[in-house]
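Every protein chain of the complex appears in place save one, which is left out.
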Amino acid sequence: MIRFDHQREERIRLPESVFCQDKSVAMLNEIIAELVGGDTARVLFTRLDQEKFGALDPDLATHLDYHEPSRTALLGGTREERVPGKVAIITAGTSDLPVAWEAQRTLQYLGVTSTLVADVGVAGLWRLQERLDEINEHDVLIVIAGMDAALVSVVGGLTARPLIGVPTSTGYGVSTGGRTALESMLASCSPGVTVVNIDNGYGAACAAARILQGIQPE
Amino acid sequence: MIRFDHQREERIRLPESVFCQDKSVAMLNEIIAELVGGDTARVLFTRLDQEKFGALDPDLATHLDYHEPSRTALLGGTREERVPGKVAIITAGTSDLPVAWEAQRTLQYLGVTSTLVADVGVAGLWRLQERLDEINEHDVLIVIAGMDAALVSVVGGLTARPLIGVPTSTGYGVSTGGRTALESMLASCSPGVTVVNIDNGYGAACAAARILQGIQPE
Amino acid sequence: MIRFDHQREERIRLPESVFCQDKSVAMLNEIIAELVGGDTARVLFTRLDQEKFGALDPDLATHLDYHEPSRTALLGGTREERVPGKVAIITAGTSDLPVAWEAQRTLQYLGVTSTLVADVGVAGLWRLQERLDEINEHDVLIVIAGMDAALVSVVGGLTARPLIGVPTSTGYGVSTGGRTALESMLASCSPGVTVVNIDNGYGAACAAARILQGIQPE
Amino acid sequence: MIRFDHQREERIRLPESVFCQDKSVAMLNEIIAELVGGDTARVLFTRLDQEKFGALDPDLATHLDYHEPSRTALLGGTREERVPGKVAIITAGTSDLPVAWEAQRTLQYLGVTSTLVADVGVAGLWRLQERLDEINEHDVLIVIAGMDAALVSVVGGLTARPLIGVPTSTGYGVSTGGRTALESMLASCSPGVTVVNIDNGYGAACAAARILQGIQPE
Amino acid sequence: MIRFDHQREERIRLPESVFCQDKSVAMLNEIIAELVGGDTARVLFTRLDQEKFGALDPDLATHLDYHEPSRTALLGGTREERVPGKVAIITAGTSDLPVAWEAQRTLQYLGVTSTLVADVGVAGLWRLQERLDEINEHDVLIVIAGMDAALVSVVGGLTARPLIGVPTSTGYGVSTGGRTALESMLASCSPGVTVVNIDNGYGAACAAARILQGIQPE
Amino acid sequence: MIRFDHQREERIRLPESVFCQDKSVAMLNEIIAELVGGDTARVLFTRLDQEKFGALDPDLATHLDYHEPSRTALLGGTREERVPGKVAIITAGTSDLPVAWEAQRTLQYLGVTSTLVADVGVAGLWRLQERLDEINEHDVLIVIAGMDAALVSVVGGLTARPLIGVPTSTGYGVSTGGRTALESMLASCSPGVTVVNIDNGYGAACAAARILQGIQPE
Amino acid sequence: MIRFDHQREERIRLPESVFCQDKSVAMLNEIIAELVGGDTARVLFTRLDQEKFGALDPDLATHLDYHEPSRTALLGGTREERVPGKVAIITAGTSDLPVAWEAQRTLQYLGVTSTLVADVGVAGLWRLQERLDEINEHDVLIVIAGMDAALVSVVGGLTARPLIGVPTSTGYGVSTGGRTALESMLASCSPGVTVVNIDNGYGAACAAARILQGIQPE
Partner (left out) sequence: MIRFDHQREERIRLPESVFCQDKSVAMLNEIIAELVGGDTARVLFTRLDQEKFGALDPDLATHLDYHEPSRTALLGGTREERVPGKVAIITAGTSDLPVAWEAQRTLQYLGVTSTLVADVGVAGLWRLQERLDEINEHDVLIVIAGMDAALVSVVGGLTARPLIGVPTSTGYGVSTGGRTALESMLASCSPGVTVVNIDNGYGAACAAARILQGIQPE
């Protein structure tokens, strides 16, 4: 009964994906069975936590290339052709890493090269300044931060590269759920910053791929 | 007493701009006077409505190239070198036009070519489908929509190009202020869509410029 | 001590229902016992999950016709007379299915025929266009979508049928809880769309029944 | 440059409309000029207040059939064929009347007969009970209420007819903007109630027309 | 280290109470030990669920008169003198009962007589009308309702008695957490309705006691 | 066309009132004309500012007893019989006075005696303590405060009298619109405090009247 | 009738102030008359805009030392004794200046020395770095910023001084009203940052005075 958008990859150069958080194990088994028996070349599963992955039908799970830290799984294998250019994934703190890994894994799956630049939050500015030249060697920047998300404005004021902000839901009190980080990024005082949904490492990776695939890097 | 970020254009290839909405006429006169007497090559004034522009000191106002529909003014002239590539500015309805004009004027000022594709909201899908090929000939897409902002998801599902959504504050009831459009774009079911602040045509143009300046179009 | 609205079906042609989510097992046992011993012909139980159903007094539970995927149970049997006309239940994604099943099961209980048209989200428009003629053969449309809920506006612009939107609480970040989908539907750019509460498949089915029962289909 | 959805009436049996609140007088003049010179048979203008109407180019304004209390104007004349069935427009208080008039005027324009049942708020229940039989003779009910919007639930519990709630932005404090009325209607304890955006008399009329046009009244 | 407000009962004729939800079992044990060893005559424990009560030190728990359905416990016994007058506790639905029981138990503890009038929600108005005379024989009314809380306005329009509304957190979607019920009550179209915090049966009982203790019933 | 609830005073001992803020001058003229020509004995007009009052038809306005500071007007004269007992209206700051005057004027109209105790905000506690004995001689207390509304909790902890809180929309930033004051009052740490809508001096007066009319003061 | 807190200065070393925004000219005239005729030594008027100041009774206005840019006025003169230590007032952008001036004027009135460090927003980090040594020579820092308020975190990570953040209501879209700036400051990733209400330059100055008055600078 499930209808995949088989033509998606041809149309927009991004393949189908399955968001697993809201789906029961029974639904996921049905989806994987249909995919395994069908002809959709590649599908990415996101927000598939260890517990849910472990509960899948083992015969079906064996078709998935699962990566626990990023809660992602690939079915059908990574794209072979490499997209030219490379992406820097920059995080403010250690709590932002799971989102960074989701972005990194999605890029890998899409054939895009990326570098992770972790723990460069603005409370200790020297950490960012130390790595600025390295960051500027990348074609697209994904900046992942929670709480006040101040890192986005600082990076945006130091580089001319396209910059995609990913707010994270880390923290407590006014930070709970990531609203403050989201709105702080949208209100960034640095010009030309764009933003995706809270914790959406997958979406940021797709946005970076749209840039690199649609336009040839220098 | 005002301190401009004179080095901004060198650093991030986007020049200084002045957001006029929150500033009094006295402040704006002081800013323009300082700029006219100083050496900052180019500054863009945004959200400068007709009434406020008309109230400026005429001797200072004469240095501005004012454009009423977009509420923008240029000081120091448009960038001469052209940025390669071109941008499509797509709007859902007529009420979105002022934001589209702000984006268009900013791009012009930055030396970027753009096309305006107006009134292609999804309530009458044929309008969008009729112009899809034309849209796909552009390197970067800016999609401007208020209310439910459904246009972003539909365009995002039909093209592989980088896509920057600009929610607008048009409408009433739940649409008031543009929150619904903003969140609808952030929650878009099409992968790889990025978003800027409500009514931020200027920011979307800067984001498009970051893409075209940092990466050479095909 | 519980007082049922026994006259409801006569008065508004929709029978009593019991929302189980906020009620303890003890309360539910008491309610079912009173119903079994009383004379209210038919009652629908909604949001009765597997765990809670399993914890009911077995002697009482045996009077319920339970359907796990929709979390509904019928007591007193489905209405025998058929309501003329039919309803299409249209969903954007797989995660919307539990709400669709609640609507479908409620309609069945009310004697209304329905068809489920699943997985036609606008990120892959062809899926909807392929089934548009089939959809238009139905008298009332229930459109179920989460995230940006863009499907409602697209369907609303392609058909003249009465259309009831059901926002769902699927997703994360700004989608959490379904507010964005709700407000996006209320702000729909297609005219004449109506909306019910988030995840309220039951309410949408009742609204469709009000239309079909009050007015004879063509 | 404006693109009307000329095919809308054929496609969904509801003609184009223009929401005037967010549009400048210059934009409206351009729209009317294009319509007068073109071939779109009928267009409805909503939220056109007296001041803005008075500021239109008189040569263009003369083509509009303006109705001040409802802030609507018709261009191209009312539909000639009558839609079978009739609609009751029920309001809680006097402050809800402008929204009721917008609904009434829209229905008239669409060829639908309607009756206004005003001032039957639940603080004085006898007013509603006195007119209940009259209300039940209508095929579709539009219930317009602000503040706590309790009228929707009471009416919904007394009639089997399709019921469309319109929350209004009347009141102060927690009532400001109409959110409380909107959410109260969505949370209605009466089954099968549907809702449109705050103050959206136009949308409720279109929803009623979808029901009466798609389905023949008894 | 805990400091009780021993003088509270003398000062405001309402004794100390302990809200247990945010307190650990260790904290509660310490509080009860101090009370048992001290001289504060009476203390009411609220939001003490079965699980937490069961985890208390049995030697201490034995001093409490625990009532599971209302999640309350009394230490020091009920007030002996009876407060003149009586209170009606009116609920819309079965899910509102735990809050009603908290109010009832608090009143009992304060020496106030009360009657529970359950399940008279406005979706079936006859249930309320049937009991209106009985309700009017009470001096103070506590009306407990969730979802749209329409019951408050209907009761408020039918009686001259002081009326205290208690919104409940029952329901889902826009009803989640009880905000809609709270704001609906505050926006009630019936004059002279007052409101307490969501689910605050305890507070409503105290407010009723303030009325009956401060003023002699007719 | 307007329908007054003529029986309201008999039913709930509170007469009809007209909230003028959302009504046009034309509507108000129509309402007054109908009242003057009819038989409803008494009606209170609230939120009738000086400008709107001045714009009324002078022949109609002459029937109103207008009081500018409270923005109220009486038609039909004050109730002759006096309600036993008296009310203290307590305000935190000078900005709360207009709401206090609305309460005071409404009480006067209802035949209830009241005293205004102004400017006793908790930043200078001595002011409240100085007048506590005087306050305690009243039967019902109305406490009016904006910003943090801390006055309600302090008064509630010092007196056994029934206490009705009225949050006001004074202040800026987080105080804007009065939400913080409202929620602070609802969350009051003093037991038995009740609350009405923001700025609702009229409602608080009606609630006080319900208490004094329904129950005889000591 | 107005009651000033004459003892405030003795008690907390901060004199009375009058927030003028919510008060009518008539109220302000009454307040000033009472003060001029009484014995309260010093009072600060805040949010007194030019228009309202101009409308005051000239005989009363003459007692005020008015300062238009900060919208403040002093009555009774500045404190003569100087408080030891000095405060740096740091702003992100030109739009934050009115709030900075309110802080500066309040400090002057309280006898505290301050320096204004304007236009050092993080989009151009060099501006802040250039002045960091100068900033560190001050005892207390007030950081004023709107939009994303990232400046607070950056300053907080570079200095050991006490830091008070003042969010401003500059900007548009998600920045409207200053909520984003407020929550961003509260969520700051730099430890030990404190925050006052949006646009509350007066409050930040008082907080700085509390520090300098209560504790002797090095």
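Each chain gets a letter, A, B, C, D, E, F and G, in the order it is written, and its residues are counted from 1.
Assume a residue touches a chain if its C-beta (ideal position, glycine included) is under 8 Å from a C-beta of that chain, and two chains touch if they have at least 3 such contacts.
From a predicted model like this one, the values you see are computed outputs, not experimental measurements.
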Touch with the omitted chain, as defined above, among F:E16, F:E102 or F:D148: F:D148
Given G:S70, G:Q108 or G:Q213, the one touching the chain that is not displayed: G:Q213
Interface with the undisplayed chain - residues on chain G: 8, 11-14, 17, 85, 139-140, 156-164, 182, 186-187, 190-197, 202-203, 205-218
Those residues of chain E which, in the complete complex, touch the missing chain: 1-5, 7-8, 11, 18-19, 21-23, 27, 31, 47, 167, 169, 177-178, 182, 197-200
Residues of chain A in contact with the chain not shown: 94-95, 97, 116, 118-120, 123-124, 126-127, 170-176
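Following the convention adopted for this analysis, only the chains that are shown with their structure count from here on.
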Length of the line joining the C-alpha centres of chain A and chain F, rounded to whole Å: 56
Shared-contact residues (touching 2 or more other chains) in chain G: 123-124, 171, 173-175
